[in-house]
Every structure is written in C-alpha cells, then in structure tokens.
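One structure is given below, represented as structure tokens, and several questions about it will come after.
What you see is the complex with one protein chain gone and the rest in place.
Chain IDs A, B, C, D and E follow the sequence of writing; residue 1 opens each chain.
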Amino acid sequence: MDWNYPIINRLLDEWLDEDIGHGDLTSPALKKTTVSAHWKAKEDGVFCGGPLIERLFERLDKSVHVTLLRKDGDHFQNNTRILELNGAPKYLVAGERTALNIAMHLSGIATETARLVAELEGTGIRLADTRKTTPGLRLLEKYAVRCGGGINHRFGLDDAAMLKENHLAWSQGIASAIQAIRKHAPFTAKVIVEVETSVQAEEAIRAGADGILLDEIPPLALHALVPELRDLAANRRANQGSNQIILEASGVNPSNLKAYADTGIDLISTSAPITKSSWIDFSMRFD
Amino acid sequence: MDWNYPIINRLLDEWLDEDIGHGDLTSPALKKTTVSAHWKAKEDGVFCGGPLIERLFERLDKSVHVTLLRKDGDHFQNNTRILELNGAPKYLVAGERTALNIAMHLSGIATETARLVAELEGTGIRLADTRKTTPGLRLLEKYAVRCGGGINHRFGLDDAAMLKENHLAWSQGIASAIQAIRKHAPFTAKVIVEVETSVQAEEAIRAGADGILLDEIPPLALHALVPELRDLAANRRANQGSNQIILEASGVNPSNLKAYADTGIDLISTSAPITKSSWIDFSMRFD
Amino acid sequence: MDWNYPIINRLLDEWLDEDIGHGDLTSPALKKTTVSAHWKAKEDGVFCGGPLIERLFERLDKSVHVTLLRKDGDHFQNNTRILELNGAPKYLVAGERTALNIAMHLSGIATETARLVAELEGTGIRLADTRKTTPGLRLLEKYAVRCGGGINHRFGLDDAAMLKENHLAWSQGIASAIQAIRKHAPFTAKVIVEVETSVQAEEAIRAGADGILLDEIPPLALHALVPELRDLAANRRANQGSNQIILEASGVNPSNLKAYADTGIDLISTSAPITKSSWIDFSMRFD
Amino acid sequence: MDWNYPIINRLLDEWLDEDIGHGDLTSPALKKTTVSAHWKAKEDGVFCGGPLIERLFERLDKSVHVTLLRKDGDHFQNNTRILELNGAPKYLVAGERTALNIAMHLSGIATETARLVAELEGTGIRLADTRKTTPGLRLLEKYAVRCGGGINHRFGLDDAAMLKENHLAWSQGIASAIQAIRKHAPFTAKVIVEVETSVQAEEAIRAGADGILLDEIPPLALHALVPELRDLAANRRANQGSNQIILEASGVNPSNLKAYADTGIDLISTSAPITKSSWIDFSMRFD
Amino acid sequence: MDWNYPIINRLLDEWLDEDIGHGDLTSPALKKTTVSAHWKAKEDGVFCGGPLIERLFERLDKSVHVTLLRKDGDHFQNNTRILELNGAPKYLVAGERTALNIAMHLSGIATETARLVAELEGTGIRLADTRKTTPGLRLLEKYAVRCGGGINHRFGLDDAAMLKENHLAWSQGIASAIQAIRKHAPFTAKVIVEVETSVQAEEAIRAGADGILLDEIPPLALHALVPELRDLAANRRANQGSNQIILEASGVNPSNLKAYADTGIDLISTSAPITKSSWIDFSMRFD
Partner (left out) sequence: MDWNYPIINRLLDEWLDEDIGHGDLTSPALKKTTVSAHWKAKEDGVFCGGPLIERLFERLDKSVHVTLLRKDGDHFQNNTRILELNGAPKYLVAGERTALNIAMHLSGIATETARLVAELEGTGIRLADTRKTTPGLRLLEKYAVRCGGGINHRFGLDDAAMLKENHLAWSQGIASAIQAIRKHAPFTAKVIVEVETSVQAEEAIRAGADGILLDEIPPLALHALVPELRDLAANRRANQGSNQIILEASGVNPSNLKAYADTGIDLISTSAPITKSSWIDFSMRFD
C-alpha cells in the first residue's frame, strides 16, 4: 500500500469536510502556540492507519508534526503510546476526531483479523476477506486485513468473476456462464464458482473454473470432498492443460476455524474482521 | 431524514463505483429477462436503509423495482423477508453487494441502539450518539441511531462547541474560552463543557455553558453532583436569565445503563451503537 | 475562521477555473521576470479576504509572495495600500481579477455591516445576518459579516430550526411542530418561532421555543410586547426548567436601527449587509 | 442560454448542499400533503432566474410543479405574482431560500442593467459587463446582464485578450505584445488594448488591435479622440486589410451615461449592474 | 459492458462541459421545432459507441431520440447510415461534436482491432490490448478492442502484476519479487513476468509465474522456446500443483501477425489498435 495516490487525498478531504463543516467553533478559544500531545491505547491490539494520520494532519497544516511510535501491523499493549503530535492546538483539535475514527476503526479490523489468523497458524490455510466492506472504505479495510495478516479476495465486481447461487439461477448453466465470462473478461481475470454439490463442483472444474467456493459445507464433509475435487482438477490439467484449482471455504463459524485444519482447502473467506469487529480505543491526550 | 438531497446521490455513486469498477465481469453470463428476488433476515433486528436501497437500484436502472416490506425503524425477526426486488439480473447483481453492505451496517447500528434505549426505558434518560462515526458515513450512521430510538448529538465541529480536556489545557480557562467562542459562533450554537470536578462544573455553569459533560463519573457520584449542578444553574437563571443546563454523562459502560436511572442526568452519550455493533445479516435470494 | 480546510481549496480552484478557462491569452506577452505590484483602495472601508488572497496566489504558484498590509476586519481609508504582491507577471495577471472580485465583494459586506453595527453601538442589541446569502458563498459572506462586527445566525437548514409563517401554515400548530422537530433534531439544536401576534408568542414560549422571531413589528409595539414575552419565559423557566428566550427582530429598516435601542430585544437580523451592499473598489497597480 | 448543460446541475447541487447540510430540521413538522404557494414581488424590477428555479425544485423532487408567470427579462411591478409552486411542503421549504437567493440576486442585476440601458436608448451605444463578477456565478450574472438588455464582454482570460496598464508595464511594448498573443491564441480571439494617450492608441491600431479600451477618458476628450482613431483604423484597413476597430469606454460614471451620447464610441463597459446593485425582494407565500 | 454506471455519466458530463463551455453561441439562431438528422459513414469500419451516444443526448435533453441502426461491433460500409436522431436543433447541435468525436475515435479502434484479429483467424492466437491507452479513456478504449474481437489485458496496475525489465532491475530477483507480490496482492491476481532469455523464463516458471511475456522475440526463436517453456510448466504442475502458464508475445510487428501462427503462444498483446489507428469518419446530416 502506497499513500501518495490521489484517491487518498480525496478521502482525507471528504472526511475532514464531514467533521469540520463550516468551521470548528472552539478554534477561537485555543492558544496560538505549539503544543504536544500523544495517542494512548486503551486496550491491546494491532495498529493500522499510521500513514493516513500523517497525511491527514499534513493536509490540515504543514506545521503539524506526527511521530509514529508503531508501524501499521505492529501489535501494541493497553496503555502504551501509539504516536506523538506536535503543532498548533487548532489543528490538533480539527483533525483529532477524524484521525482517531479511522485509526480506531481500521485497528479494530486488523486486530480481529490477527486473532483469526492466529487460529489458523500452522494449518497452511489462509484467511481472506470478502466484498462485505463498509461503503466508501473498501480500499482501506482490505489494507487493514493485510495488516492483520490476512489476504485479500477480489476488490470488486471487476477484479475476478464469481458465480454464486443467484448467478447460476439467472444464467444458462455453469459451463455456458464461464464461457460467456471468459469471452468478455480480461484474460488475467480468474473465475470462481460457488457450488453446493459435488456434481456442480465437477461441472465447474470441467468447465475450467479457477476456483471453487464451498459455502457452508461442514469440515467433515470437506474432508471427503476436497480430495475428490483435487483429483478432478489434476485430471483436467493432464487432459486440457487447464489451471490448478483454488478451494475456498466460506460460511465458516469464526470460532471454529481449527476444525478446518486438515480439510485440504486453500483458504477460508470471512467478513468477520469487518462485520463483527469492534473499534480499538485510542485517546488523544495533551502532554 | 429526506432522501432527495444531492449528497445522497453522490454517496450512492461513490459506493457503486467502488464495487463495480470497470464493470461486473459476470454480467455477460446473465439472462436478459426480468427476475424476482428478496432479502431475508438471518437474525432479529431493527431495519435501517430502505430508502437508500430504493434509490441505489433506481440509479443503476429505472426498471428495477424495490418493494420494502419493512420501514426504517421496524423490528424484524430472523428468517423474515425484508424487501422484494424485480428487474434484470445484471442490475440486481451489480447493486446487490453495495445495497446489502450499507443496510447490514446501518441495521446493525439501529439494532444495537434499540437494545440500549430499551435498557433506559422509563428512566427519562435519553441515549445520544457521539462524533465517533465511520469516516464518510456520519449522516447515515446518525440516522441509524435515530431509527433505533436514540437521539443525535452534534453533527460536527461546526454544530455546537464542546470544550473537552484538551481544549481546556490549550485555552485560557473555562470562562475566557466560552467568551471567545460566543464571540465568533452563530448565536444559535450551544456550548458544552466537559468537567472532571465540581469546581470546574461550577465555573462552567457560572460562565454560561449550555451543557455539562460529566465524563467517567460513576452513578453514585452523579447522585450527589447532579442536584448541586441543577441548583447552580437555577441560581444562574434567577440572576442572569441564562439558559437551563443540559447534563450529559459519557464514558458509561453500556452494560450498566440501568445504574444511571435515578441520577437525574438528561442523557447518556455513547459511541457503542457505532463502534461496538456487528452488522445484521441479510441475504439476497432468487425467488 | 481557519483557512486550511479542504473546502477553501476547492472554492479557490473553482474560481480560478472560471476566470482562466483554457488559459490566459495574454500570458505569452508577459516578461518572465519577477515584478512587484500593490492593491490600492479607492474608497474607505473595512477589509475582508486577506487569507483567501494569500492562498489563491499560492495555489497558482508558490513563488508569488503576498504581503498583507491590512488584517481582515481592519478599517482602511481611500487611497491607502492594502497589500503588496511580488512574482512573475503571468501569475499576478492570472489571479488578479479573481482575487480582487472576492476581496471587493467581501469587503463591501464587512463595510456595510460595520456601518450598521456602529448604529447599534451602546444599545446592547447585536446585528445578525440571515440565510439570504449569494449561492456558493455563504461560508465567506458570513465570515465577512463577522469581520464587520456582526454575529452569525444559523448557517443552514440543519443548524437550528426556524418555524416561519409558511411552516406554521403547513404544520399542525406550534406546539406539535416543536415536538416533532425536537424528536428528530440533535439535542444541541435550537428552535426559533416566527410570531405575528402575542397569542402566537405565548404559545411558542409555552411549547419550549428557544427563540422568538418578531418580524416587521414596529419599535413602539416591541416596547410593549418584549417585557410580556420575557415574563412568560421567566415563568416557563420557573415551572418547567425550560430555556431562556432569545428575542430577535427582523424586517427592520436598516436606516432606522436606533429606534430599537430600548425595545429590549436581543438582536436584529438583517440581510442588508449582503443584499444591499456595494463592492468596495480596489485596484492592482504595478510598482 | 440553454439550461440543460451539466454545469447547471452541478451549481444547483452545490447550492442545495450549502443550505440543506445534513438535512432540514423542520421537515418532520411539515404535513405530507400537497400545498400551493407563490412568489410575490415587493418592488418593481426585471425578472431573471426562472428556468433555474424550475430545475432546482425538479432536482429536489420531481413532484414539485413550478409555473412561471414571468419570463426572464420581463418587467414586473411591486406586489405582483412572479411564479406559483405546488408540491409537498418539505420540498417547498428545502428549496425556498436557495431559489429565492439566486433569483433575487440575478433579478437585481437584470433590473440595474435595464435601468442603465434605458439611459443609453437612442444613442447607439451598447452597455457591456466586465469580468468583475461574483466568484462562481459569472455564467449566470452575465446571463442576467443580457436579460436586462446589456451585452456581454469576454467570459474570461481565455475568451479574448486584453492588454491593460499592468500588461503593458510588464511586456515589451504594444506591438510586440500583440504579436506574441496572436502567435499563441486561437485565430478567432480578438485583442483589445487599453490606452491612455492618443500615441498609445495609434500604436495599438497600427499593431492590429481589434479594439481599443478608453479608460477614464471624459466625454469631451472622447469627442476629439474617437474620429481620430476611426481614421487611423480606416487607414489601416485600406493599407493592410486589417480589422475594423471597436471603441470601448470604461471607468464611466453610471449616473452620467447620457454624456457619452455623441462621442462615437461603440460601447460602455461597466461592472455597476453587478457590483453596485441590490437584490430585488421576492417572498414566498402560502396560498 | 453495461452503461448505467455512475462513471459513464461523469464522463459524458465532462465531455459536454469541455465542448459547450458557457454555452453554444449558435443556439439563438436555431428554430425551436423538432427536426431529424442521421449519421452517415464515410468509409468502411466496425461501429463502436452507440450506447454512449444514446446517453449523451439523453443527458442533454430527454426529448432527443436516438435510433441506432448499427449495434456496437457491427461492420458497416462506406456511405451507409449509422443512426438517426430526432429532436430540437439546439440539442442536436450541442451534442453533435462530442458524440461524433467519441464514436469516431472508438470505431477507429474497433476497426483496426478487427483487421488484426482477422489476420490471426484460425491460428488460435488471441489479440490483446495493453495499458497504452489515452489517459481518461481506458475503460472505453478497452471496450472498443472487445467490439473489434480482441481481448483485454489487465485494466491497470491493480488488476494483475507484471514484472518487466525495469521491475526486475529494481527488485531482488524474479523469485523474491513474485513472493513479495503474492504476499500483498489479492489471491485472485495473476503474476506475469517479462523475460529475455530462456534462463529467466525457467526461473519465472519455477517461481510460480502465471504468465510469461516474451518481448520482441522473433517467431523463429519462439518455435524453439515455447515447447521448452510448456514442458517446464507441465513439470511444475506435476511437482507443485502450480498453475498452467500463459505465453504472451509482445513487441510484434502488426503487419507480420501470420508469422506467429504455429509458434504455440497463447496471445499477442499490442497497442497498435489504439496508438496506430485513425478515426473512422462519420458526419451528421440533416434529413
């Protein structure tokens, strides 16, 4: 993730506008001198959002100085300092809430991701996000997932093609759907098919799917199904030179991740780090 | 909340752009006919976001028809239908994720708000939000709080003036800070002061504060402090014709709301409905 | 007013685009050297717009240097220098008209405000603006009113609630209207009711209005009405602990302000500094 | 002027956002029924802004119906109806102030323009505007000038080249400046030179200027100068086939227009309709 | 390609603004009646841009009616009608140039693509575009390539990872570069490596590249190299279960496509349809 892209500046401006409106009413009460402050963590967690905070205050005023004491992805403990700020009170106050809001939100996601990734440690199964992200923040929430040790699934409808239950109901069958997609999509795009039965899985693999999404299939059933699908894919490779298959499980209970340890799947995709996480609490304190 | 404001259209466009990018890759696989689908709740909750969903699909294509079976603020039960959709599969699919994301997120906030508001029922204490909102979504998250029965605190730094601990550290004292603010703020703006001691509270009330924020003061201490502050304010009114005082508690443990029942405070402000809530799960199913 | 907010940058860019279009046609005729120029006032007035001019030329080119000889709110006399500029002719020329236009317009508002505020000196009545502002410039025109010594009324429909004649005609009566507003508005928002009769005023005060707008009521009638309303409000405070009342007069002839001196009202709101003012004439001259 | 251009929609959205912010607080107090209202003029004038009002309410809600009783450019008298509105109160109220502000501002400009144009009636001299326009509103203010019977000068720095006193001080002389401009400007662009002496005028005409701006030259002096310049231009035409000359006077006292009647100039350019006009007062009244 | 996405509306508005500016000066000369016109092709080609034309005129005015006589991707001959228009002259004229410009440009790309695709017919080799597209038009130019029968390469730096000569010079070697990318990229993203030698190719395939870009390698050399690379990839599949390899040639002379017929490559990527094509000439004629 690089931060010097135009889209980052636009997001920062939109957020500042949202909080500042026609101006901070407390500004006339604040001294004109330079002061120092710091952020203190009020619980344990994984930090995310540092470069955003630096840029946010820089956009408000170039004289504000931010010193990050934690890098994105770093674990921190309750009661430790996260960063230090130095500048005119009116700018510290004008950016405080927006900066805290984004960092607390993203750190919450990174922290929850790290917790789930730790559950999978040693299994070889990776944890991926989904497209269930807060509207307007996908870029950053997926970054937070990476800070927590997870990997990203596609970024949008244009990034890979997924044929889910609704798609299959509204198309002409798996094979013809894959064919139609391949005709129009960039050749670099992968096609993933959600299946409910091994018959569907077989059809998808035969039709050249790059990945199979196994939704809400219990670990026990996966133990049987996965080798069968790997065989089918190997067979396809031998005969048609087609791609290896990615096997992804979803609809997984986040408290039961270890049960998938020996199923042979490649990854578990879950929205839990985004839809079920709480913000990590930081507060800004004057020195 | 009215929905025909330009800002709503801009938000919807930004969200659709974020998910659709350069185009839904599955679109060529979908039939051209009109189909029906519905949203089903997968847990109990309070609904929020209906008018947004209507407008989102209308912006994608005027031929998509949305029938809301629940109004914003309605309670619903697991497994019930929330809304019905009718239109071309390519538009149902292009808008599905974005529509679900915003409705699941806002319904999560409304649901958690309603749970906390129910705790306070009969106490006369109202539940208010804070400025801890997800960057870019404040307008809608505060609407979701209202749908759950809460009330809104100020919308931004320009909407009322709050003097918190940092402000006081960086200004010339409570009285002079209030005076500086009143000189520049619209005369309609209220001034609220965060206090830690009864001496500070007295100073703020004498200086004409419209509200006192009592942060992290235990219910027991409030029982003693509140009548004292009410007396001070009543005295001020008699002498100076100044405003009644609003007494607001923050830093409150959401699981302990009932303990504030007889403290005499007017409202409890908490970010919990936004920072500690989970999304409510809906899924779109073909008919 | 702080100037480092994103909205200021956006306004400056829109204005420059409007004047420059696809490029200043005279630019190829101008020398590449650095030159000096200054702004001279061609009449007396109150200055407004300095920080905007600094930022406008900085956005055009960082090498242009602006030295403000007058601060916003300063009185100046005909024929005096307002500011000095130093930079490449092509940038002085590209920003000249836009910079002059905004400063001449805002200084006209500040000057007219100061003239009216002077009329009210010693009366204890403050002069407030209204929402009659030039579309796109409310933020800055209200700032100019403050530079002239006036105070700001609400910034928009979201900043306080005013029930005017049309509202009352289209609602269910004053009490129920106030109740409906209080239910949805942030608790920090004030409610002001426009009244035409003392019966209406009484109803509004009983219903808990924070302010009463007395439109087009002659000074003589105010002398009788104001004490009556103050009594009602005092009574309300005693019984219900409700707020002090703000009494605002509008529909006032700007040439007759002194007649309101002893009426007991808190403020006069008038759009005259914006709708009836002329621009103050400055011109840019090479040194 | 056509109104279906994208820029008009963008202006309307910006203005509505400015007034509505996060929502009209009075909206919950208003009935859901359809009501009628009208605009009444409170003084005589020339109307301007009708199509903008139609589009503004249409953007708020398609169900609002606007009936214009006056076309742009029509004269109206005090106390007459200008237009009628029909729709839900919440939309009438949400658009009221913005619609009135732009129409009152533009009608003020059209009215003052018409007054000055009437002064010049029969003289053959046309009245033109300048680039002294309110930032963000040039397109519409120049339209208002046309509605009042005036003509437009160039729309911006890209629309024609004017060499004024500062330009000449910062270039290499009139002839070389014109040559440099002609080399880079579209061949359709005219070049106008501001002169202070007949020597400069002669130089400009010889160098092929399309127009001469005679700034702050008294009518008496113009009587002598204009025929001389016409002769020079005629001579140029005969010898070099170059263009006819446009003679423009500026720095003219608006109260002295008749004095220019027989000077032979083509047009008087003045910013007075924009910088010295007052808004025309309309008010919206329920039926 | 669907056309109801927000980005399409924004592009259309930007283009119309660019041509219309502050208004079509010829508009006052045009009749108010409804007229008919059509577009005639002045050379043979493949059409592209129809749905854009429909939406462009709809944004200008809903009363304009466009009848497409050719679908995107259709071949047409010189002198045939492409579409018919019906509406007010001022809207036909306001949209004419912008509509023609985009359609002539895109049809030029589709036509040149079709010509090159025809060269490859029967070879099994597909023709793909590159990221050499006109800034601001990538979405549409890549659509035009599809209309001409080509396929799309990645849409941007975020859509797949390509390690080219510069990347390899600035990284730690092929294997470590692929590893670093895989760690941060969505798991759906493919990695393609540009190679100059068979040693590099071998390294890339061993390191798990999804594709190999063979730049400026003559057809003869490809005949030897391709089977070798296929073997390597087959071997990798057998051992590591890794992906099939895509073999892409670039730096190809567009006039020599047939020479690649039996090389065994999967696709040829070329910017020629975009960087070397001419616009197809259409003109709008009144009926």
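Here, a contact is a pair of C-beta atoms (placed from the backbone, for glycine too) under 8 Å apart; a residue touches a chain by one contact, two chains touch by 3 or more.
Everything numeric in this text was worked out from a predicted model, so none of it was measured.
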{"item": "Visible chains in contact with the missing one", "value": "A, C, D, E"}
{"item": "Candidate in contact with the missing chain, chosen from D:72, D:112 or D:159", "value": "D:159"}
{"item": "Among E:65, E:81, E:131 or E:258, residue touching the chain not depicted", "value": "E:131"}
{"item": "Hidden partner chain, touching residue among E:46, E:60, E:94 or E:145", "value": "E:94"}
{"item": "Residue, one of E:46, E:60 or E:161, that touches the chain absent here", "value": "E:161"}
{"item": "Absent-chain interface as seen on chain E, which is shown", "value": "11, 14-15, 18-31, 35, 37, 89, 92-94, 96-98, 100-102, 104-105, 108, 131-139, 155-163, 165-167, 169-172, 176-178, 180-181, 183-185, 189, 271, 275-276, 278-279, 284-286"}
{"item": "Interface with the undisplayed chain - residues on chain A", "value": "1-2, 4-7, 9-10, 138-139, 142, 155"}
{"item": "Positions on chain C contacted by the hidden chain, ascending", "value": "12-14, 16-17, 20-24, 27, 59-61, 90-91, 94"}
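Please note the rule applied: only the chains that are shown with their structure count from here on.
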{"item": "Other chains in touch with both chain B and chain E", "value": "A, D"}
{"item": "Angle of the C-alpha superposing rotation, chain C to chain E, to the nearest 5 degrees", "value": "180"}
{"item": "Chain pair with more C-beta contacts, B-D versus C-D", "value": "C-D"}
{"item": "Proportion of interface numbers common to chain B and chain C (over half same, under half different)", "value": "same"}
{"item": "Approximate Å spacing (C-alpha centroids) for the pair chain A, chain C", "value": "45"}
{"item": "Distance between the centres, which are taken as Cα means, of chain E and chain A, whole angstrom", "value": "30"}
{"item": "Two or more partner chains touched - positions in chain C", "value": "1, 21, 138-139, 155, 158-160, 184-185, 189"}
{"item": "Contact graph of the chains (line, ring, star, complete, other)", "value": "other"}
{"item": "Each pair of chains that touches, named by its two labels", "value": "A-B, A-C, A-E, B-C, B-D, B-E, C-D, D-E"}
